[in-house]
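All protein chains but one are shown at their positions in the complex.
Up next is subunit A:
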Amino acid sequence: MNRRSDPLIPTTDPLSREDTHPAEDRAGAVHHLVRRPELGALVAALGIFLFFSLTTDVFLSPAGVSTWLYSASLFGIMAVAVALLMIGGEFDLSAGAMTGTTGLLVGILTTQWGLNVWIAMLVALAVALAIGAANGLIVMKTGLPSFIVTLATFFILQGVNLAVTKLITGSVVIQGMAQVPFFDAVKHLFGSTIPVLGLDLKVAVLWWFAVIALATWVLIRTRTGNWIFAVGGALPSARQMGVPVLKVKIGLFMTTAGAGWLVGMLMLFDVSTVQATTGIGQEFVYIICAVVGGCLLTGGYGSAVGAALGALIYGMTLQGIVFAQWDNNWLKAFLGGMLLLAVLVNLSVRKRVGATA
């Protein structure tokens, strides 16, 4: 870039001109793209919104809107947390099972052992954060891919969820939550429905918006956010520049686990029951939402809003297909197509910007 102002190299030199201008145009186009990782997801979300609004009657009705917003919010909270982790360069396959583990833990502690519900929730949060920290610690200390480490955690949680629930309750469902003292108070926080503009909005949607806002602020406006991008984009460089890599990564794993706890509570206090299989199979949905929202699988790039849009796409499609009375199985096929498309778009971004990375 400095070549233009450099007297030593004449600007009329055809070589330098040829080599400068296309590069600058490319950089200009790319960095505008780069600033908007969520652009593709926004376009897709609008398209899907319009499609189901026009083809089904229920989709735009107040009941319809609250249904797909609620659905999107549960996936969305997780997708945002998983997106932060992916920007930081890691995966968490145990995130889905964690929503079950925390819900079950609170259920068992209160209905079986009569523990105060607030304390039970704190215990569940502590357990979730500890598991998240363990994931992070193992990944960072061994250098193993987080994909493998958290796959192991996923299986452990899946097995423990089922086995322990059966052992203690004799069934695979926790019931009787509604009779637990203070249940109603907690339900206000996690399971209530609030009328907003004629919609009966589940409180989970508000939690989702709060999570998006907080994550976006952290990513863009705080030092921690800078560090998250750095550890995911180029770990050795981040380390050399004095970024506390271990803290950042472990913090991200704990954040995902914490989000699992939040979603676990939102589901538990919404329906006042929890299945031992809750959350199983959803870990990939979170990752897909984040990727559709523009996160790179290789880390260092993405946004919270993008992941939230990815979850919105998923929620709208999930419920839209039901409203349209299609075969539910189309959802999976659609999801796969979206993922492939998103990965291809993301790849081109990566190639143009980080060819040397």
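Methods note: a contact is a pair of C-beta atoms (placed from the backbone, for glycine too) under 8 Å apart; a residue touches a chain by one contact, two chains touch by 3 or more; residues count from 1.
Here is the rule we use: contacts and distances are computed from a predicted model.
Participant: Select, from "Cytochrome c1", "Alpha-D-ribose 1-methylphosphonate 5-phosphate C-P lyase", "Intermembrane phospholipid transport system permease protein MlaE" or "Sugar ABC transporter ATP-binding protein", the UniProt-recorded name of the complex's unshown chain.
Facilitator: Options "Cytochrome c1", "Alpha-D-ribose 1-methylphosphonate 5-phosphate C-P lyase", "Intermembrane phospholipid transport system permease protein MlaE" or "Sugar ABC transporter ATP-binding protein" narrow down to "Sugar ABC transporter ATP-binding protein" for the missing chain.
Participant: Specify the residue from the set A:Leu115, A:Ala234 or A:Leu339 that touches the hidden chain.
Facilitator: A:Ala234
Participant: Give the residue, chosen from A:Lys166, A:His188 or A:Arg221, that touches the chain omitted from the document.
Facilitator: A:Arg221
Participant: Counting contacts across the full complex, list the positions on subunit A that touch the omitted chain.
Facilitator: 1-2, 4-6, 8, 16, 23-24, 26-28, 30-31, 34-35, 221-223, 225-226, 229-230, 233-234, 236-238, 240-243, 296, 300-301, 350, 352-357
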